[in-house]
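Let me begin by handing over the structure; questions about it come next.
Omission of a single protein chain aside, the complex is shown with its protein chains in their original locations.
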Amino acid sequence: MTNNITLMIGGTQGEGIVSTGNILIKTLSRLGYFTYGFRNFSSRIKGGHTNYIIEINTKEVLAYGDSLDILIAFDMESIEVNIDRLKEGGLVIYDSIINPENYFVRRDLGFLSFPFTDIAKKYGSCIMKNTSLLGLLGRLLNIHSQNIKDTVEETYKKKGQDILSKNFTVLDKTYEEPIENEEIKTRYNLNTSISEKRASMIGNEAIAFGALMAGCRFMAAYPITPASEIMEYLSEKLPDYGGIVLQTEDEIAAITMSLGSSYAGSRAMTASSGPGISLMMEGIGLAGMAEIPIVIVDVQRVGPSTGLPTKHEQSDIEFLYHGAHGEIPLIIVTPYSVEECFYQSIQAFNLAEKYQCPVIILSDLALGLSRQTIKSLDKNKITIDRGKIASGENLEETKLDFRRFDFTSDNISQRTLPGFLEGIHKVTGLEHSIIGTPNNYPDNRKKMMDKRLNKIRKLESQNNIDIFGTTNSSLLVLSIGSNYGIIKKVVEDYNLPVAYGAFKMIKPLPVKQLKELTEKYSKILIVENNARGQLASIIKQKLPCHDKFHNLLKYDGTPFKLAEIKSKIEEMI
Amino acid sequence: MTNNITLMIGGTQGEGIVSTGNILIKTLSRLGYFTYGFRNFSSRIKGGHTNYIIEINTKEVLAYGDSLDILIAFDMESIEVNIDRLKEGGLVIYDSIINPENYFVRRDLGFLSFPFTDIAKKYGSCIMKNTSLLGLLGRLLNIHSQNIKDTVEETYKKKGQDILSKNFTVLDKTYEEPIENEEIKTRYNLNTSISEKRASMIGNEAIAFGALMAGCRFMAAYPITPASEIMEYLSEKLPDYGGIVLQTEDEIAAITMSLGSSYAGSRAMTASSGPGISLMMEGIGLAGMAEIPIVIVDVQRVGPSTGLPTKHEQSDIEFLYHGAHGEIPLIIVTPYSVEECFYQSIQAFNLAEKYQCPVIILSDLALGLSRQTIKSLDKNKITIDRGKIASGENLEETKLDFRRFDFTSDNISQRTLPGFLEGIHKVTGLEHSIIGTPNNYPDNRKKMMDKRLNKIRKLESQNNIDIFGTTNSSLLVLSIGSNYGIIKKVVEDYNLPVAYGAFKMIKPLPVKQLKELTEKYSKILIVENNARGQLASIIKQKLPCHDKFHNLLKYDGTPFKLAEIKSKIEEMI
Amino acid sequence: MTTVKKYQNDVTPTWCPGCGDFSVLRSLQAAAARLNLDNHNLMTVSGIGCSGRISGYLKTYGFHSIHGRALPIAQGIKLTNPELTVIAMGGDGDGFAIGTNHTIHAMKRNIDITYIVMNNQIYGLTKGHTSPLSEKNFVTKSTPYGHIEDPLRPGLLALASGSGFVAQGFSAYQEQLIDIIIKAINHKGFSFINVFSPCVTFNKVNTYQWFREHLVNLDEDSDHDKTSFQNAMNKYIETGGLFTGILYENKQMEYHERLSKKHKTPIIYQNLDISESFDKLIEDFI
Partner (left out) sequence: MTTVKKYQNDVTPTWCPGCGDFSVLRSLQAAAARLNLDNHNLMTVSGIGCSGRISGYLKTYGFHSIHGRALPIAQGIKLTNPELTVIAMGGDGDGFAIGTNHTIHAMKRNIDITYIVMNNQIYGLTKGHTSPLSEKNFVTKSTPYGHIEDPLRPGLLALASGSGFVAQGFSAYQEQLIDIIIKAINHKGFSFINVFSPCVTFNKVNTYQWFREHLVNLDEDSDHDKTSFQNAMNKYIETGGLFTGILYENKQMEYHERLSKKHKTPIIYQNLDISESFDKLIEDFI
């Protein structure tokens, strides 16, 4: 009996490994277990080695262990590439159509040959080897076959009854197939105390779902890995709520069409990754200048340029923090878990309309694409605050244009929407007067700049870093995005006596809180996936205690290993 | 007799004020005087007030004085808008078709009515009032009419002999027209000790001329204020040297077409301003990743978005310093005078080919468009260093692809050009192997990133800030671009005992020199035209002495006044 | 009677005296007047250029956007509030240089907006550079030795891109232009009007005079069947593109009509709070 298993399914890209992993995650989550799934894939559609690492735990888990308990392999390459990642005494399960046992020198490992393909072929078709694999895992983990059947049914029901019943037969036969090694039958049985049904989700879905609940009704986007799932979810759901998703000709159209929609009164968004974000810069600048609310998701991948589209990185931080040309009010929120993706997506829409400016949800590949079991989402936290939209009916009758960009005490002006009877005004990317007409007087220019840049300034004094762990430690470990989950696992698994924190917003930078933190902690380690130490650089601009800040960087396309973080922390405490 | 005059010509946009000012500058420069001309214009073609401020000096001058000695007005608006800028006892010259004298309360001023339009109409046509104005100025400054005639002839010769001789008559008649006030006839006479013929140029022309001399033979660009003059100069000159200027469909094509050309073996460039630069970001990232030399000019204007296209600002600094998405090797040079525009343009091409990366020439509107007399350019400083281009003939015969991205001790690899017999290789925006094929192995990724980012790192220890003034002062005033000229004038005019410096390169930041400077000076004032203090922020990332750094910022679209800088410096010393 | 006054505001155009754009402005105001459109339901979106300033000169909601992007913004607006009459406008550079991609795809998409290109065959605002519609051998600041490319043919491109309404006007023929604009607004779907709007300052070749001499009037051509695609193509080629009038009109299904019935309520009037659906939606993930 165990509380924690790290397993990997390896095989050829395009042969169903992803959906197999997803079904497993869904089944386990429904039974109340926590899972975290990380996909290793490359920019090709079929062929090439791929693998899916799944962490299973009775407690919340947001990362996977460095070494594997079980490696399940459909082909030799999966074993070759990954065998060194197995724990001492770990188990290799392989399809009996291959025969790896004599190839490998690690004598500590257990080997289990299982006739996945044979059963699949006999009772269904070759592709159902995945279902057989699910069956075997179910047995080993001690899951009732009916639980797997339920998930399989939902996933494949559109394929028709015949396919479905064949899958069920394959499952049943797998459960019946004899396994000789008695010890293995129980070694990986999961503790079964839990029972709450849990949801599983990837970060991208959580952002999209959050957007839907927040009232987003328009998305214009251009597909790109690893952000497309946001558009895909909304393409399916928005029509039911009268919303529109439009795949544009490019990212420039995506951002500007979304801006048009938002200006006309919707809550609108777009989503992309590095290359697309670069193309959106001019449009983001327009949103800043014209004070149009807009939510833009950047699911970061390896850059620069096309980089490695399927690999993980956090290297757009400084670019977004300092862009576009000129100076705009811009908010960057940084969810660090799937749940936070949901909540911060909602918040992003509220911030965008409250402050009438672009809001970027800065995510990363590991957060955006890793499927994980989540704690139940609190629907009472869904609030919609549309900020200062004038009510169309109450506007005073006037012969003059509406003062859309009027100076106010909080620097935020009332908006009217086209169609409002007394709300006529102009919008322009030029510097403008309070009614939106071009204006190049120096005094007006300065006042308008101050208005725009100051309106978000008070966010600097909000507490936007969540702090966990041993808060009376002298070391604080800070991160954004998916690194939070890895650090949490390291600290918890190894009981490290340190505090750790994750940013929820990096722009405006929570300067007040950071100042307090630098006073409280004698060393601050900033963990990030880029070469320049971008988050650290941003902080250093504001806080002159460069000696206090340490950086742990990784930029080879893979997420941090637990050991890498552990040894850095140990070195520092 | 005087050594220094600040004058302004005011009138309606599109009526020839610009060319009149330019002729004056040219005439004076040829006589060996130094001039600096600043145009105040707006984004409209005809109509609206415009003015041209011209500073005349017997010594080098790179800025104009805060207050005017002479205001020459063709219309009432020019007087209304600018009368307060006149010095105590200054002179207003106005076209006798208007009658402003009773309108204005400043009794200290001299008023001179002159029949510009009348003379023009009588001996030529109305537009020749500009020529008459040149004549009057010639008389007041004590320039021989023949000197003006020479410049007028060159400027208008394409208009035909008839027009030319009418202009000459207008000039002669203007020289003959009686002026009653005897004192005025001599008050503004220039000291005439000098005689070396000098050139006059705007920064944009200097960059373009530098590029031509540096061997640039390809430019793809899209027009934009205030950068178009670079393309215009090269459009005229490049064909003579077998080069090509191509106006593209947009800035994305401009940067990528230039990249194609450079890859194929030319020295290539493009130029734009904020909005176009935002659009080029993805292409710049490709240049960084694929290690392709390219020179990109950004003549900054007021942002964000369309901003104020005809006004001055320096607000793309951080955007360029930190862009594009992902992390690339990038060099940013920052000329601070017209002469430096020439030399650094040449250097930019050498750096681009030496380091095989994008090089940005970061200029600003005031530097790019202000016409000024320059010290003679030293043609011996023109060097062309093409870096590591393999010689096509000496390549070894090989069945393998050429190792275009080979690891080397200085991190720079040999290039071959398409067409070289043994140089075949691949180029991609994906992370790649040494022969340029896509490669996503973590080890290779890390090595390639280090190679690219490290290759320019040694530039950090170069001295790239030029220091002037009282170097044993405790205060150092730092700036980039056109602000250098203003600071120089302030320090020299008022004999301020401070050191001042101008950056020649901000990326890589000259960290070593900056460290020395922070040790030497107790206070450092950074003067820049933006709201965030962008240059200061970049420096603070690297140097944790935030208390030492002070910022003087201006972002209302106008350049600093001398008095603004003076009072800040005085407050600090 | 509604007059053009209703659509005039008190901003003085920055255009040069004689600029063709004045007439486009007036024609649009006159068309709005004859259609008696509500000011607050008229939405003008423009790009950057001399032409782009037009959205600032009407008493309507006006969005002066960025260079080349008027169309995606206009489409986003229309999709969100289909009750607005949305007019997108801009220069020939705006629409056929930097904005070409959006122009082609807006035509393909067939959202019910009207797009007026104020075509002066030059970049006015940048003070005289070649445009994709400039003629061969044209001398500009960027082509001092004469332009060596042939111009694009906007009407042909519009036909090829699927635009269901393709017309051309000329600033000097105001009555015809007003009429075309009215028909374009009434056309249910994307409508494209290429207006020859001379730049008196920088284009000394394609002048008012030149157009008067070269343009033929399709509206007077009784042979012309504007419902036939093939005929429209042929007519364009035959006239070398030098015509005014409606070249093509075809009532394809407009974008909104293609959307499912769930989109009956405009987005702007949708109820955003769907918390009652939360439990159903989260089920997908459990």
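In this document, chain identifiers A, B and C correspond to the written order of the chains, with residue numbering beginning at 1 in each.
The criterion applied here is as follows: a contact is a pair of C-beta atoms (placed from the backbone, for glycine too) under 8 Å apart; a residue touches a chain by one contact, two chains touch by 3 or more.
The model shown is predicted, which means the values in this text are computed figures rather than measured ones.
Student: Shown chains touched by the missing chain?
Tutor: Spelled out, the missing chain touches these shown chains: A, B, C.
Student: Of the listed residues A:G32, A:G110 or A:P239, which contacts the missing chain in the full complex?
Tutor: Hidden-chain contact among the options goes to A:P239.
Student: Would you indicate which residue among B:D401, B:E460 or B:E564 is in contact with the undisplayed chain?
Tutor: Candidates B:D401, B:E460 or B:E564; residue touching the omitted chain: B:D401.
Student: Hey, which of B:T248, B:S363 or B:S413 is the one touching the hidden chain?
Tutor: B:T248
Student: From the list A:T117, A:S228 or A:S258, which touches the chain that is not on show?
Tutor: Residue touching the absent chain, from the options given: A:S228.
Student: What residue numbers in chain C mark contact with the hidden partner chain?
Tutor: Its contact residues with the unshown chain are 97-101, 104-105, 108-110, 132, 145, 148-153, 156-157, 159-162, 229-230, 233-234, 237, 252, 255, 258-260.
Student: At which residues does chain B meet the chain that is not included here?
Tutor: Touching the chain left out of view, chain B contributes residues 26, 29-30, 197-201, 205, 209, 212-215, 217-218, 220, 237, 239-244, 246, 248-250, 252-253, 256-268, 282-283, 286, 377, 379, 382, 384, 401, 417-430, 436-438.
Student: Determine and list the chain A residues touching the chain excluded from the picture.
Tutor: 14, 42-48, 222-225, 228, 231-232, 235-236, 239, 245, 247, 249-251, 275, 305-306
Convention: only the chains that are shown with their structure count from here on.
Student: On a C-alpha centroid basis, what's the spacing between chain A and chain C, in Å?
Tutor: 41
Student: So the centre of each chain is just the mean of its C-alpha atoms; given that, what is the distance between chain A and chain B in Å?
Tutor: Each chain's C-alpha centroid was found; their separation is 44 Å.
Student: Which residues of chain B are in contact with two or more other chains?
Tutor: 42-43, 275, 305-306 - these are the residues of chain B that touch more than one other chain.
Student: Find every residue in chain C that makes contact with two or more other chains and list them.
Tutor: 48, 66 - these are the residues of chain C that touch more than one other chain.
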